[in-house]
Each structure stands twice: as C-alpha cells, then as structure tokens.
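Sharing a structure here in structure tokens format.
Excluded from the complex is one protein chain; the other protein chains are retained at their positions.
So, chain A:
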C-alpha cells in the first residue's frame, strides 16, 4: 500500500488522476474502520488533511462554499446561522471525537443511504463540486447518489466542496436511533422552508437505496401552506404531507429496523419537522 500525502489541491488531483485506485481519506471515520477490520486493502491511501483550502468555507454572494474537509464540529460551531439544518444533523453525528474528524466531503464520498449530512443538503438544494485534472463540475446533490454507497464520482475525481445557499427560512432535522449518540440513523428526515420563493425542500435518509427527496410532498406543501397569512397549519395538510413523505421512501427490513417502522417514523418526523419549521417561520 502507498500513502500519498499531497500538500496542494493541484497535487491531489494529479495523484488521483495517476492513481484512480487510491482511496481518499480525510477524517478516517469510515475508511479506517474498513482498514482496521480488514474489509478493504486499497493499493493506496490519498490523505487530504494537509490541503488547507479543503477545510475552509466562505460566502460568495448568495452561495456558501463549504470545503469538503470542514469537520462536523466546525459546522456546528460556525454555520448554525447559515446552514441550520446541516448544523442540526452535524450535532447528531457520532460523538465529539467523531465530529472533530468527520467531514461532509467524507460523508458524500461514502455515499451511505444513512449519511447524516445528506438529508439537509437535499432539503437545501445543495450542489456538490467535483474536481479532477479534467476540470470541475457541479452536481445537484439529488443527482449525486446512484445506489447504496455509490455516487456519480468518477475514479479520477475528488469532492472539493458543497455549494449551498444560506437558509432563507427555517430548517429542521430529525433522526431516529436507539440512543442520542453514536447511532446510525434508522431513518432521518430534513425539511427546509424557502419562504422567499414559497418552496419546501425535503431530504429522506436511511429509507431508500440512496438519500432522496420527497418531491411530491414538497410540491404539495408549497401549494398548501398559508404563506400569505402565516396562519395556523391545517392538520389535514400536515397529515397528508407526512403520508406523501412516507410514500416517497423505499425502505427495507434490516438489523436497524423494519420497512414498516421506517415508513411510520418518516411520516411522524415529516409532520413534526413541518410543524416546528412553520412555528419558527411565524415566530
């Protein structure tokens, strides 16, 4: 095995082009587990932790560019205002030690259906910036995942950043697990209200082969919410929203839960997050 440790992003892209079989490693919270348990023996590791620009974020106009190497701990500490849904999800990741190391870039790279960052990125309409020596491309996050632990990332590409508009309205995140810490989601749900364009964003986690949006539920809620009056939510609208979110999932039975439970939980989380977010919006 080779250990590649580029000092610059340009070097990293060059190495990845020359060694497409190299496995990128940042916080190591997924990759090292596979190595420690002898599940994987990649020909090379490509260490991304020495590339300073990967662990920065900045605001350019109405787009926040979140470097792939920014840790969950920093998202919690620094981005609670701009990306509240992602910050809430970050608080539910692992433990303090895991949040100190784990990154959104790594979450995307692993592309687990249960990745905690994915639902809020879906709800916020984020785009993933992929780079290679061939150039850079932006992929909407709802087109990034192609299957369990699979994505559109090409063998010579690295995840550079996530581009996302800072929240224009309330965002919420909910996650079901057996305890509050160190838990892989049984299922999770993120919701974003976009009052500026009277739209609703959603993200379903751990209840389909990939993280996914509930598109029909989004359109339904956008059309039914009382944006003009900011009045009380119609209980029938809330209930129907939950049903549509549950219907958008394609869960399976596994060690963490049954498909039926996941659908039920999604409907509950969808109702709760919509209620919370609407209350946040109406002050």
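Just so it is clear, a residue touches a chain if its C-beta (ideal position, glycine included) is under 8 Å from a C-beta of that chain, and two chains touch if they have at least 3 such contacts; residues count from 1.
Please note the rule applied: contacts and distances are computed from a predicted model.
S.K.: Match the chain absent from this complex view to the correct UniProt protein name in "ATP-binding cassette domain-containing protein", "Carbon-monoxide dehydrogenase small subunit", "ABC transporter permease" or "Stage V sporulation protein AE".
M.R.: Answer from the UniProt record of the missing subunit chain: "Carbon-monoxide dehydrogenase small subunit".
S.K.: Given that one chain is not shown, which residue among A:35, A:152 or A:247 touches it?
M.R.: Touching the chain that is not displayed is residue A:35.
S.K.: Can you work out which residue in A:2, A:78 or A:234 touches the chain that's missing from view?
M.R.: Of all options in A:2, A:78 or A:234, contact with the hidden chain holds for A:2.
S.K.: In the full complex, which residues of chain A touch the absent chain?
M.R.: So the residues of chain A touching the missing chain come out as 1-3, 5, 25, 27-29, 31-33, 35-37, 41-42, 44-45, 47, 49, 94-98, 100-101, 180-182.
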